[in-house]
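To keep things clear, I will list the structure first and then write my remarks on it.
For this view, one protein chain was removed and the others were kept in their places.
And now, subunit A:
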Amino acid sequence: MNRPRTLYEKIWDAHVVEQRPDGTALIFIDRHLVHEVTSPQAFAGLRASGRTVRRPDLTLAVPDHNLPTTARKDAAGNRLPITDTESAAQLAALEKNAPEYGIRYIDAFAPEQGIVHVVGPEQGFSLPGTTIVCGDSHTACHGGIGALAFGIGTSEVEHVLATQTLLLQPAKTMEVRVEGEVGPGVSAKDIILHITGTIGAAGGTGHVIEYTGSAIRALSVEGRLTVSNMAIEGGARAGLIAPDETTFAYLKGRPYAPKGKDWDAAVAYWKSLATDPGATYDKSVVIDAADIAPSVTWGTSPEDVVPITGVVPDPASFADPSKQAAAAKSLAYMGLTPGTPMNEIPVENIFIGSCTNSRIEDLRAAAAVLKGRHKADNVKWAIVVPGSGLVKAQAEAEGLDRIFTEAGLEWREPGCSACLAMNPDKVPAGERCASTSNRNFVGRQGPGARTHLVSPAMAAAAAVTGKLTDVRELMA
């Protein structure tokens, strides 16, 4: 009998092109997603060495990071130019490189355009059991449908374009099991924030994390994508959630997904991928879902998580001296005093969006809180940025856009937006933002910006009260 294997080991084994004696293996890449920021130097490298793209058919390009989220066409339907010349040049490079190398390209004006990690699953381009790479660390996201998906640097982008492979060292495996039922007001985002707080920002380094347990199984595909998206915030290059009926129902009929007999064969294969009984992980963590509250970050590392009912911690309360120093620096940057209740911290900015939380379920959760309410006066800037044009259309069909605009929030065009301060959407220095994105790093949302990571419902609650708020208090 074969040795019992984990989901990760099964996907790895199925993609070994060549095993090397030193333990590394040449791994085949089934899907390569490309965006405008980390690809220009890779295409330049191909050009300089006279190489071509080996498998343009397995490659999909879409712009997202640089695109402004304001209107892309004027009232007459004319395309508006991008005023930032550097952004415009980077976007133009992708628009030129993709067709030149025969790569399918979704342009900025197409209804399918969106954040690459929203577009991949939504188009059925990302599939269970596949290897997926992209020059973006949040590629971990696609693990939510059971793909081994991870971010790569630009040299690796060039390597995949040229060879459709990567030379990799196998990762260690880690199981994060979340058992039980989460309480009301607790979303997938709270689950992953809680996990990151528990295992730490380096807790998964060198590992691929498989999320298991009844609380994970109960999540929709959107929720699973949110969880796996932030595997990287716990140090793991990839996250994984075993594909199941929920996954299959989500993917069936999507444009690039298998059809007819191919679909049946694919589903049969995907069902064989779940971790075998008796397979072991190098590391395991068990979390009781009942312990997870609506969560919020207080510092500048995604491990700096407390329940909204908690207080800003005292740096002296950490055992590790280097963490004490880091916490003190974080609090100085964040302008926070130890002991302050989290739910008394005022916020001037609200960002609902990013590859973590911009899918239809996220927008529904935010709208449910905002319906019939209005943002507080001290909230100066509040934007909702759908993850793709298709999410935007769906939200508009459900009337969610009107709930947002009537509540005083802006309804934007799809893109990465205020997650990373490389397009016009930025948080001013010294101001706070309740943000549904994934990173609270120093300067991430703009120089001097202070980020508090939260779920979409929690961001909506903060918009209503003008301070970090326990969304459960606003739930009927």
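We adopt the following convention: a contact is a pair of C-beta atoms (placed from the backbone, for glycine too) under 8 Å apart; a residue touches a chain by one contact, two chains touch by 3 or more; residues count from 1.
Basically, contacts and distances are computed from a predicted model.
Colleague: UniProt name of the unshown chain, from "Oligopeptide transport ATP-binding protein OppF", "3-isopropylmalate dehydratase small subunit", "ABC transporter" or "Multicomponent Na+:H+ antiporter subunit B"?
Modeller: "3-isopropylmalate dehydratase small subunit"
Colleague: Quick one: say which of A:F28, A:W381 or A:W411 touches the chain that got left out.
Modeller: Only one listed residue reaches the unshown chain, and that is A:F28.
Colleague: With the missing chain put back, one of A:I11, A:A266 or A:A461 would touch it. Which one?
Modeller: Looking across A:I11, A:A266 or A:A461, the contact with the absent chain belongs to A:A266.
Colleague: Out of A:G399, A:G430 or A:P447, which touches the unshown chain?
Modeller: Spelled out, the listed residue whose C-beta touches the missing chain is A:P447.
Colleague: Pick out which of A:P4, A:G153 or A:G430 touches the chain that's been left out of the picture.
Modeller: Among A:P4, A:G153 or A:G430, only A:G153 touches the chain that is not shown.
Colleague: Under the stated touch rule, tell me which residues of subunit A contact the chain that is not displayed.
Modeller: Answer for subunit A: residues 17-18, 20, 22, 24, 26, 28, 30, 37-38, 40-41, 44, 49, 51, 54-55, 57-58, 65-66, 84, 86-87, 89-90, 93, 124-125, 127, 130, 135-137, 139, 150-156, 158-159, 162-165, 167, 169, 171, 201-202, 205-206, 232, 235, 237, 255-259, 262-263, 265-266, 269, 301, 303, 322-323, 326, 420-422, 439, 441-444, 447 touch the chain left out.
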